[in-house]
Structures are given as C-alpha cells and as structure tokens.
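Everything on this sheet refers to the single structure shown next.
Missing here is one protein chain; the remaining ones are kept as they sit in the complex.
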Amino acid sequence: MTVKASSGFLSRSNFGPKALAILIALFLIMFLAVPVAKVFIVAFQDPSTGSFTLINFVDFFKTSLFRESFWNSFYVSSVSVVVASIIALPLAYFTSRFNFGGTVIIQTLGIVPLIMPPFVGAVAMQLLFGSNGSVNLLLDEHLGFTIPFMEGLNGVIFVQSIHYFPFILINLSAALANIDRSMEESALSLGSNGMRLFRRIVFPLSMPGYVAGASIVFIKVFDDLGTPLLLNVNNMLAPQAYLRISSVGISDPMGYVISVILVIFSLFAMWVAFLALRGKDYATTQKGGGGLMKRDMKPAEKFIAYAIVLFILAVVLSPHLALGLLSFGTIWSYSVLPDAYTLEHYAEVFSSAGDFIKNTLLYAGMAATIDVVIGTAIAYIVWRTKIKGRKILDYLAMSALAVPGVVLGIGYLRTFYQFDVPFKDIPLANYWLIIVIALAIRRLPYAMRACVAALQQVSVSLEEASESLGARKMTTVKRIVIPLMTGGILAGFVTSFATAAVELSATIMLVSSEADAPIAYGIYVFMQSAAGRGPGAALGILAVVIVALGTYVSNRIIQKANQKNAMSPDQH
Amino acid sequence: MAFQNKEVIKKLTTVVIGSTALMLSLSVNAADGQLTIVTSFPSDLTKVFKKAFEKDNPGIKLEILKKKTTAGVKYIQETSAKNRTDLFWASAPDAFEVLKDDSLLQKYESSVKGLPDKVGAFPVNDPDGYYKGFAAAGYGIMWNERYIKAKKLPAPAQWADLTKAVYHNHVGMSAPSRSGTTHLTVETLLQGKGWDEGWKMQKEIAGNFKTVTERSFGVPDGVNSGNFGIGIVIDFFGLSSKGSGFPVDFVYPTATTLVPANIAIVANAPNKENAGKFIDYLLEPNGQELLLDPKIRRLPVNPATYAKAPEGFPNPFKDSSIGAAVKFDLTKSKNRYNLVNSLFDVMITYRLDDLRKATKAIQDAEAALAKKPNDDAAKLIAEARALIAKLPIDEAKSLDKEFAGIFKKKRKKATDKVTGRQAEVEQEWDKFVVENYAKAKELAEKAQSML
Partner (left out) sequence: MTQNKSTAGISIKNLGLSFGTTEVLKGVNLEIEPGEFFSFLGPSGSGKSTLLRAISGFGPDPTGSIKIGGEEVTGLPAWQRNVGMVFQSYALWPHMTIRKNVAFGLEERKVSSTEIDGRVDDALDLVGLKHLADRTPGQLSGGQQQRIALARTIVVEPRVLLLDEPLSNLDANLRVQMRRDILALQRELGLTTIFVTHDQEEANTISDRMAVLDKGIIQQIGTPVELYDQPQNRFVASFLGTANIIEGSITEGHFVAEKDFKIPVKTDLTGNIYLVIRPQSVTISETEVTENNRSYSLKGNIEYSEFLGETVRYSVLSNGHSILADESHLRGNKIVANGQDVWVEIEKDQILLLDR
C-alpha cells in the first residue's frame, strides 16, 4: 500500500508540499525580496538618468548632516551596548556565582523591560529624567547639580539601554550556566583563582554568548525609528530616512541610501553574531554543564547585591512608572510629580481611540495568523520533506531579520504605489492590508523558529507509526503532527501578536490615514500635541497591558506544552 | 489533549477569518458622501472640526490625511495624476503659493460673504481666488511661569529682551527649514528689522538658545514640560497650551505679523461640491466659533466671533498693535525661501555650540566690564559682537534670483552645474561662520582677562 517516494518534481506524493513551498516562496519574494531589491536599485540609480551610479552614496558622505547621522547612529548603538552590558553584568554575576535569594527578582528584570517598546516610554522618561525633570529637580534642590540623562543622544542611549539589556542578561546567564564546572575546577586545581581565573577561563568561555546578545542589541538600537523620533532626535540614520521620504518625497535618493546602509549594517551584525557562535560553540565541546561553582553570600555581600539589584529594578521600572503618572496626571510641568490626578485621559482613550484598538487587534491578529501558518509550513517543508532547495525558504524567511522596519516601509511604498487594490480605487501602498503584511514579514523569523522548535519536539517515529498504520501524509500532518505542535504554534502566535501590536517603524511609514492606524501610531500622534500627552500615555499603558498579557499567556502555553510533551519518549 | 488543541485552532481560525471578512465588508460600504483632506493641522484641531462638520452634514464622511506641510505639498504633487485629495488645509500661505504655481489648485468662490479683507496687515485670501484664509496666527514668545519663577527670570515682552544675558541657555526655537511657521517668524524678523539688523538680533537671541528643536511642536512641548523656560512660537501653541491648563503664558512682541491659515480645493478634486461645503462651514459663524476651543485657540477672521472669546484673548481687529507693524512681503519671502533656510541652519542650527560659547564669553566680558569700565576691553567686545553678526551675503544677494535658485532642498543632478552648487556654498559659509565665532570668543576672553 505504500507509495514509493518518487523523486519526480511533481510526483503525486510531493505535489502538496511542493505547491505550498512555491506559494510561500512567491509570497516572500513579492513582499520581502522585491521591495528590498527595489530600495537597493533606487539607491544605486542616478535620479535623472536612471543609470547605475555611486553618486548618491558620494553625496551622502559629503553631506555633514548625514555623516553626523551615520556617526551618531553608530555611537548610540555602541554606547547602548556598553550601558546595557554594565546593567546586565552584575546581575549575571550574582545569579551565576552565588546562591542568591534575589534571583527571582533578576529573572523578572529580564522580562519587564521587554513588555514596553522603548518609544512608548520615551516621552514619559523626559518628564522623569529630563534636564528639568523630576530627578534633576530633586538633585538640583538638595545637592546642587544635575545629570544630563536625556540631553540629545543621551536620552536615546538611556531609554534603549534599559529596554534592551535583557538580551545581554539572558545570553550571558545562559552562557555562564553552560560552562562545564570542571573547566573552572581544573583551573583551580592548577593554582588559578579570582580575577585571573575569570579572565583566562570564565570570560573567554562566556564570550560567544555575550557577543551574540550584544550584536542583537546593537542592531536593534541601530535600526530603531520610534525612540529617536519621539525624543526629537533627528540626526540619526533611521529618523533621517523617515524624514527624507516623508517630507522630501518617495523619489529622494537619500532615503534609499540610508536604507541600504541600515540593511548592510544589520547583515554585518548578524554575521558577527554568527561567527562568534560558530566554531566557538563551546557548549558542544563541554561535556558537563552545571555552570560555575556557587557559593553563599556573606551578609555584607548580600546587602550590596540587593542594593544593586533593587537600584537597577527601580531604573528599569522608571519608564513604566513615568508613563503611569503621565496617564493619570493632569498637568505635569516643571515639577517632581503631576499637579493632580484624573481618569479623564483613560475615558478619552476608550471613547475616541476605539479605532486604534480595533485596528491593532485586527492587524496583529491577522499578521500572527499568517506567521504561524507560513512558519509551520516552512518548518515542515524544510525539516520533514526532501524537496530540493527547501533550505532557501528558510533563509529567505530569516532574512527578514536584516531588514529594518523603516526600510521595509520605504520598499513597500516604492514598489506598491503603482498597484491598485482590486475592486477599490486605492493604491496597495495605502491600503491597510499592506500594514498587516509588513507586520507579518517582520515577525516571521521569530514565529518560524518557534514552529521549528515545536516540530523538532515531535519525534519522526510518531509520524512513521501513523504512516505504517495506513494514514497518508496529509492526514498524518493534520491528525498527528500539528496537534502535537500546538503548544509551540500557539506560543509563536501569541509572541507574534504581542510584538506586532506595538510595532512602529514600518507602521509609521505605511499608515496613510488615522482611521487605518493601530495603537503604536496612535501613541505617536497623541504625543505630538500638548493636550495629547495624557491620552497618549493612557494608550501606551493599554499597549503595555496587551503585550504583558500576551507574554504571560505565551509562557503559560509553553509550560503546559512542555509538561505534556515530557511524557513522550525519545525526542529527536 | 490533542483534541482540545484542535478545537482551539479551529476556533481561532474562525474568529480571525470572520473578523477579516467583517472588516473588508465594512470598508467596502463607503459613506455616500466622501471628503478627503490633506492637512498639517494636529488632531486636536481636526477632530473638533470633523465632529462638528459631520454632525451638521450627516451624509458626508471626512477622511483626514495628516502630513507635515512640506510632505503634504509633495503628496499632492506626486499623486496629481490620480488625484484623490479634495482639500489642502494648512497654515503657511507659501505652501499654497507653490501648489498654485504648479496649477494644482482650483478657484473657489465662497457663499459666505462679509468677511474683512485683511487681518492685521495681511490679506486674508489669495487675491487670485485660489485659496481662502479661515483663521490667523501671529508669532510671539511663550514662557513657563514656574520655570522663570524658580530661576528668577523676568517675563519677556520684546524680541530684544531675549538677547539679554539673563536668558542664556533658557530659550528654545525650531528651525525655519523644519517648520513653515518658524520660517515665517524668521522672515518676519528680517523684514521687520531689515536684513542686517534682523540677522544680528536673530543670532544674539540664538546665542541664548538651549536647543533648536526638530519640529515646531518641540518648542511649546519643551516649555510646557519645563525643559526650557522660554520659547519662540506661533500664538496658538502658546494660547492652546495655556488653555489646556499648563502653567504658561504668551505675549506678542511689537514686531510681529499675522498670517492667515488657509484652505483650498485641489485641482481635479473627486468631491468638489462637498469640498466647497467644508470651506463654507469654516467661514460661517459656527465654524469660526470652533476656533476658540481651548485646545485650538486660533484667531478667527470673523470680527463678530471675538464677542464669544474668553477674557484676555487677543483681538487683532480691536487691538491695532497686533501684527500691524510689519508689512509682510510674500513675494520676497517666496523668492529666498530655501536660501533663508540654509543660512539659518548653517549659521545657527549646525553651529549652535560655537555660537553659544562665543555669546557666553561676550556676556561674561560685558558683565565684568560693567563693574570695571575699560576702553580697550570695550573695543574688543564690540569687535567680538561684530564678528558674530557678520554675514556671508548681503540682502541684495539674497534676492538675486539666480543665486537663490541654487538652493534646492532636493539634489537634482540634471540642473545647474553652475558655480556654487548648494553644498559648496554651504561649506563656504560654514567655514566663514566657524572662524568668526572662534575669533569672537577669543577676543571676548581676552577682554575679560583685562578686567
């Protein structure tokens, strides 16, 4: 009864997956490869003659504003990595070296910043840490000096660091936990200890994990549009690209030049991370694990450790606190706290911002659905079939990581302006569906990885058992594979949803009318007017709640799925 | 367990497909009457008008596309082949001039009659009938009362006040290249005081800047939140902030101008009739009254509306001091628009640090001089001031059409391989300015060391 797996291209047993693979490839090409290619082409094109030229890049580097923006983006990203490392290092040290009671706090610290996108809290941070903000007013009054937390680029660095340090913390902690204990013990038995031991053994072995985390932070800060925009820092690359396209026009080559530079740097950072882990993946050459030796803390050490952790906790929670105050405050001007408190802003949000919320749920929901469907399909095609060229699908989907949101937005504007949506008289670039697609493409790499992980939990022998009992491929997939993957798929869905709900970079490029706008855009618009701060903050809190709920639900689903799958025997 | 999961997936799929279908179907049912407006006004203003207009005209649905003035102009230019926009609604009249020149507007004769021709010294409507003014705005100074109280600063009243040493590092302003309204402020100063005197004062004020904000809103925002104490703003920013409850106040200096905010119907508008209705609505008493909303606070063009205004609300028809001092020449402004932008940016925005340091040195020296009079020192200081005020070009050059034409915001390779491409000229000016500021600082420090 078994059909021999033929290697013919459109053989019956392969037709389903093949057709699917082609469809997905077309989707990715149309909505990822083509727009990005278009961006590259325009950047290298002479605007008047259309021939290939490097003159746009020459002009870019000749203009002092752009050189400055380039340098600033680089500077801000690098310093953000440094500051984020400074925050993460002591925390990683405490959890890996000691039996520290505050480990739970640190783990919370690892998640809390990620539930609020940096741009949401940026404005509120101004009120707390600005040159005449709460902290500085107190400092000036009692100690007679102020600290320029939020001046110019400092503001961007500050907000980004306290948002992104969890990436470094998590990677570093994992790297430290993966160190085979005997690595350290053998060094100790050979006479090394303390700083020397750290420098020669612990540090090099945790380096790859650290570099991986650091390069992620670097590229996310480098590409981010929302935060500098809301802090009114325009002399950086991403805001410059946005400004050029939105105020000078789609035909301005500078916006494209900047896009190309952003993509190249993204690829470079990814390559660095890849190199750091490849060949130096020390986890596989170490047999044990068990992490470093932990010892108990002396009371003085405990005191210092708790002090540091609580201080960091306070700083990390400050955007949330500030946003909360702003959302409930009446007037907050040149004072440590708002003058009075009110629920008006929330009332306004719920009455007039219903559209934003509705749009967000719709867009994020659709995008997340697209993501898990495509993600599951790609996972199955790549890992369970032998279709030629299937790896390309994987790489194509993952390449979305290298494309910053602002670049994708620009690419879409350029590519789809000529197309009209069927049945309607609107260019595709202005239709709200394009926002959904942009969100889906941007989140696809993460969703796909979640689906791949879920698939790898399902042992091949489970499928084989089904087939040996007479079920066809399609039935097996439907009745066995997908149900067993559900936990992972759902988790992927929720994560996609939660992050798509607060995406701003691509959204702001593609939103053409407020009726089509999601929450992130709504926050941006509100923050542009004096009376809008309060409602904007209220909307921001709403966005945070959505993301927090999403993260929590996702974690619970993963936990439950893990419990269930723990019963199944050999995991391949 | 697997059964439950399947159920979940099924439900989820149904929900998503269902809501998508719903959304699509809803958007297909367009309202019978439609009106698309490209505007640079903030939602605080557009929301109020949209609600009121739609209430009065239930068959018409407004679609507001918010874009910065320059972006709006670009948008209309780029979509002109397949135009979907009905109205262009913005502040700066020069944007309308640009569109008018490109033949992208159409004439409209409003049914509302009896409105004055001028507000202050400025004509309300386009004499050719392409665009109408519906509100006016002037420029002035706003300040944060808590801030100046805490830092013991006097409340300012005139532009000249802002040059005083006491305001050093407390003033904020946007740049003309980033904000149409700011551009008009600067141009008003130049036309009111003259090219040389105007730039001199502008630079003396700039020497007291804490920051040059990225957009015009950044100024009232900064003053509202107490980031800096004093802002140079368009009046409704100050008035609406005050109306929203912030502890701020606003004043018109004598050398100010009132400029109308305008609206025009775009050529080939798909809903020409509805567009006309909207313009009429703006000019009718009901529409004009909306301008008094505390979140909006712009000056109506209908004198009768002021009867309903709150106490202390400026009335240009009664108070002739507002905006009458300067007769604004729109053509002059148009011809040297980009040049002024570049000059401001090169001399002030990009070199703010240098300018600030030089100004501080001079202010410190002058303070010392007041205590210990010294002729030589005084001469050095005067020289230093002159160096700062020095300009790379004179007014005549600024009005030279060929020279001004070099300054395009966008780089177009096809045109003008004439001497002095924009970047080259700006590079020259930059060098000029950096040298002078540095020398001025040197001289001032020398003067101080003598005291």
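Every chain is named by a letter (A and B) in the order it is written, and numbering of its residues begins at 1.
Keep in mind that, in the parts below, contacts are C-beta pairs under 8 Å (C-beta built on N, C-alpha and C of every residue); 3 or more make two chains touch, one makes a residue touch a chain.
These numbers were taken from a predicted model, which means no experiment stands behind them.
Touched by the hidden chain within the whole complex are the displayed chains A.
Taking the complete complex into account, A:205 is the one of A:127, A:168, A:205 or A:292 that touches the chain left out. Check A:23, A:138 or A:188 against the missing chain and you find that the one touching it is A:188. In the full complex, chain A makes contact with the omitted chain through residues 180, 182-183, 185-193, 196, 200-201, 204-205, 207, 280, 282, 285-288, 293.
Note that only the chains that are shown with their structure count from here on.
Against chain A, in their complex, chain B makes its touches with residues 1-3, 5-6, 8-9, 12-13, 15-16, 19-20, 23, 27-28, 42-44, 47, 63-68, 70-71, 74, 77-78, 82, 84, 144, 146-147, 150, 213-215, 217-218, 220-221, 224-228, 237, 240-241, 244-248, 295, 350, 409-414, 423, 430. Chain A meets chain B in the complex at residues 46-49, 55, 59, 62-65, 126-127, 130-133, 232-234, 246-254, 330-335, 352, 362, 365-366, 369, 423-427, 482-484, 486-487, 489-490, 493, 512-515, 525-526, 528-532, 564.
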